[in-house]
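Only a single protein chain was left out; the remaining protein chains are all shown in position.
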Amino acid sequence: MTEMLVGPVGALLSLDLWHGTDDAAAALAAGFALPAAGRAETLPTGSVLRVGPRRWWLLGAGFSGDAIAQALGDSGTVTTIAGGWVRVQLVGSTWRGLLMDCGLIDAESPDFGPGTVAVTLLSHARCVVHVRDAMRCDLFVPASYAEHCLAQWRDLGWQQVAA
Amino acid sequence: MLLIPCPHCGPRNQEEFAYERTLDSVVRLDDAPDAAVTALYTRANLRGTDHEIWSHLCGQWLRLTRDRMSHAISAVEPL
Amino acid sequence: MGAGRYSALSLLRGAITGHRHWGRAWRAAEPGGPYDVIVIGGGGHGLATAYYLAKEHGVRRVAVVEKGYIGGGNTGRNTTIVRSNYRQPQLQRLLDYSLKLWHGLSDDLNYNVMFSPRGALFLGHSDADMVKLAERGDALIAMGIDAELMDRDAVARLVPLLDMGRDARWPIEGGLIQRRGGTARHDAVAWGFARAADSLGVDIIENCEVTGFLRDGGRVTGVRTTRGDIAAGRTAICVAGNSGHVAGLAGIKLPIESHTLQAWVTEPVKPMIDTVVMSQTLHCYFSQSDKGGMVGGGDPDFFPSYAQRGAPMRLEDSIAQSIALAPALSRLRMVRSWAGVTDMSFDGSPIIGEMPLDGLYINGGWCYGGFKATPGSGRLYAHLLATGESHPIAAPFDLARFAQGRTIDETGSGPMPQSR
Partner (left out) sequence: MREHAGTVPFTFDGKAYAGHPGDTLAAALVAAGVKLVARSFKLHRPRGIMAAGVEEASALVTVGYGAHAEPNVRATDVFLYPGLVATSQNAWPSLRHDIGAVNSLAASLIPAGFYYKTFFGPPSRWMIYEHFIRKAAGLGQPPRVADPDHYAHRSAFCDVLVVGGGPAGLAAALHAAEAGKRVILIEQDIAPGGSLLREAVTIDGAPGDQWAQTMVARIRAAGGRVLLRTTAAGYWDDNFLFAVERRVEPGQPGQGPAQVLWKLRCAEVVLATGTIERPLVFVNNDLPGVMLAGAARALALRHGVAPGRRAVIATSHDDAYRTAFALADLGVEIVAILDSRTAPAGPVIDAARARFAVFADARPLRAIRSRNALAGLDALVAGVRQRFDADCLAMSGGASPVLHLHRQAGGALAYDAARGGFLPGAGRQGNTTIGAAAGIHALASILDQADVVDPLGAATAPAPGPIWRDDVPGKAFVDFQNDVTTGDLALAQREGYTSVEHTKRYTTLGMGTDQGKTGAMVALAQIADLRGVALPEAGLTTFRPPYTPVTMGAFAGPARGDHAAPIRRLPLAAAHDALGALWVPAGAWMRPRAYPEAGESIGQASLREARMVRASVGVVDVSSLGKFEIAGPDALALVAAVCATPMAKLAVGRGRYTVMLREDGMVMDDGTLWRLAEDRWLITSSSGGAARMSRHMTYVADVLLGHPRAAVVDVGEHWAGLAIAGPRSAALLADLIGAPVPSHMGLCHGTIAGAPVRVLAASYSGERAFEVHVPGHLAHAVFAALVDAAQAAGGGVYGLDAMDHLRVEKGHVVIGAEADGRASPADLGMGGMLRKAGGFIGWQGLTRPALADQAGRRQLVGLTSIDGAGICEGAMLVVQQGEEPAGHVTTAAPRVAGQGAIALGLLTDGAARHGEVLLAWSPTRHSMVQVRVGPAVFHDPEGALYHD
């Protein structure tokens, strides 16, 4: 049985590097790895998710926006965006089923495993999917779409519990 | 329902993409007025292959070389 | 010439003779010429143009060249809605000019096009929608065009299957109906105009694709086709959906891009809905054909295509919206879906007028609203082709309007076709 644990995202920063800057140098300066396309890195301070061609999400209170901005100098910028997202933690072995019920992405593929990040449509909402491990997958849903998505997912038989 | 290779995310279904315009209809800010109005208001609209600007919901803009009869995509470049 | 006059009596005579006496409804003409006018495109608009040229302007040396079979393009692919309740005054004049012609068309052509003024109803889903509909109604009445604002109860009586629940996803607050609007049998429009034009001497040449233009310096003097060259005093492009391609053969780029519009039909059932139902905010619409199938559609596939094939997601959207409005539709079964290629113009309005080359004319850019304009479009185009002057109702729709800043934008969504 897979359950949905729903709650605010808490601390979330958007790290944007200019086109043409050297990712490795920026990572070195920031002090944490900047994952490749479609990947996430989990660190003691939080997780870094690659969500766009020049955009990474810094998830967790351990990241200091100002310090990172300072470190990046004029190769990038950091913006707080926590208020715009709701996190739906899917806990259970059958979480792939929810993505196949309301999305059109190959979540059942062997290479949709831990550390995978995907930006895709779920129930008409533009969501970010972060596969933690075989039993856990986090969905980031735009806050204004959360009620719609959760209502539809409950309607499809997925159990919701408070985070 | 096309499967479009996003330069950043890899192949994704057409619903995640949005068509913008053809490459030759981009209106540059420094175009002279006549050239700008022509680029804005005329399209080759080929019944064949043309270069099109699309965007993916991950934020990647891309250029598709695509046949309007068969929908076959012969080339993709990031923008 | 002609297959003899159609009437109930003619059917009785046919019953006796086993219907052996009927001749061809239109001749399978061979390319001849030179012609006074060549119309490129054997759809409803092209055939109507030829008919009115011959009937009202006495221009008898007319040919219609069609690359496939007549009525095989958008004329045979639309959802057959006929109405004139637009908001912009130029479009109101143009489409009501056409709607008046619809009301006498079957008798005029002696071919029953089954024009059925069953009412075209726009639904409003909020007070803001109702204000927009009232504004549209006020504008129409001020132009002498019929429009009637309806409250919730009146709409519920007219279309009992609508979900009048307060908690519906799109609650129905009322509507605006044009009683003179309705539907018609699309194939019959092409065949009716073809038969009537043919009986006035127009050559209808099928399986004859235009591959280029004959030129005499700056002037276009006819067309090259898959069945040889054909000369003409005036050449009239009328190929909506392919306007870009054909204009390209003359080296001209138009403010038009071809996008796909899909539609669906269900299995035939006994009468269920009598009115054409549309929505002010949603882009879905549906009505029941005379054979009993519910016909509907919604948004175009917003990207360029000539493939006459759409993506299933658009069907999902328009069907989900239609079911939300009329829940009983859910148990019907879709039996067929198809797609047309629409000439999406860069202000949403048609283009009727001269092309930059002498002797070449254009009638296109009808987006997803060309069927309702068929007789009016043909008659106005015939006026231009016969007299060289644009009819006052057609004048605002010239090609030059874009560069001059006189665009006519019904939805106010600007030059990008996919934002319509």
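As written, the chain order gives the labels A, B and C, with residue 1 at the start of each chain.
We take it that contacts are C-beta pairs under 8 Å (C-beta built on N, C-alpha and C of every residue); 3 or more make two chains touch, one makes a residue touch a chain.
All values derive from a computational prediction rather than experimental measurement.
The shown chains contacted by the absent chain are A, B, C, with contact judged over the whole complex. Considering the whole complex, the residue from A:Arg39, A:Arg54 or A:Arg136 that touches the absent chain is A:Arg54.
Within the complete assembly, C:Leu332 is the residue of C:Ile172, C:Val246 or C:Leu332 that touches the hidden chain. Listed for chain C, the residues touching the missing chain in the whole complex are 3, 6-8, 10-12, 14-15, 18-20, 22-28, 68-69, 71-72, 76, 89, 102-104, 106-107, 110-112, 114-118, 125-128, 131-132, 134-135, 137-139, 141-143, 147-149, 161, 163, 167, 169-170, 176, 182, 187-188, 191-192, 206, 266-272, 288, 290-292, 309, 311-312, 315-317, 319-324, 327-338, 403-407, 409, 411-415, 419.
Where chain B meets the chain that is not shown, the touching residues are 1-3, 13-14, 18, 20, 26-29, 31-33, 36-37, 40, 53, 55, 59, 61, 70-71, 79. The set of chain A residues touching the chain not shown comprises 8-10, 14, 16, 18-20, 54-55, 74, 76-77, 79-85, 100-106, 108-109, 123-125, 142-149, 151-152, 155-156.
Note that in this section only the chains that are shown with their structure count from here on.
Separation between the centroids of chain B and chain C, computed from CA atoms only, is 29 Å. Among the residues of chain A, none is in touch with two or more other chains. By the touch criterion stated above, chain A contacts chain B in their complex at residues 37-38, 51-55, 104-105, 118-121, 126. Looking at the complex, you find that chain C touches chain B at residues 242-245, 248, 253-258, 302-307, 309, 311-313, 346, 402-403, 415-416, 418. By the touch rule above, chain B contacts chain A in their complex via residues 7-10, 12-13, 15-16, 57-60, 78.
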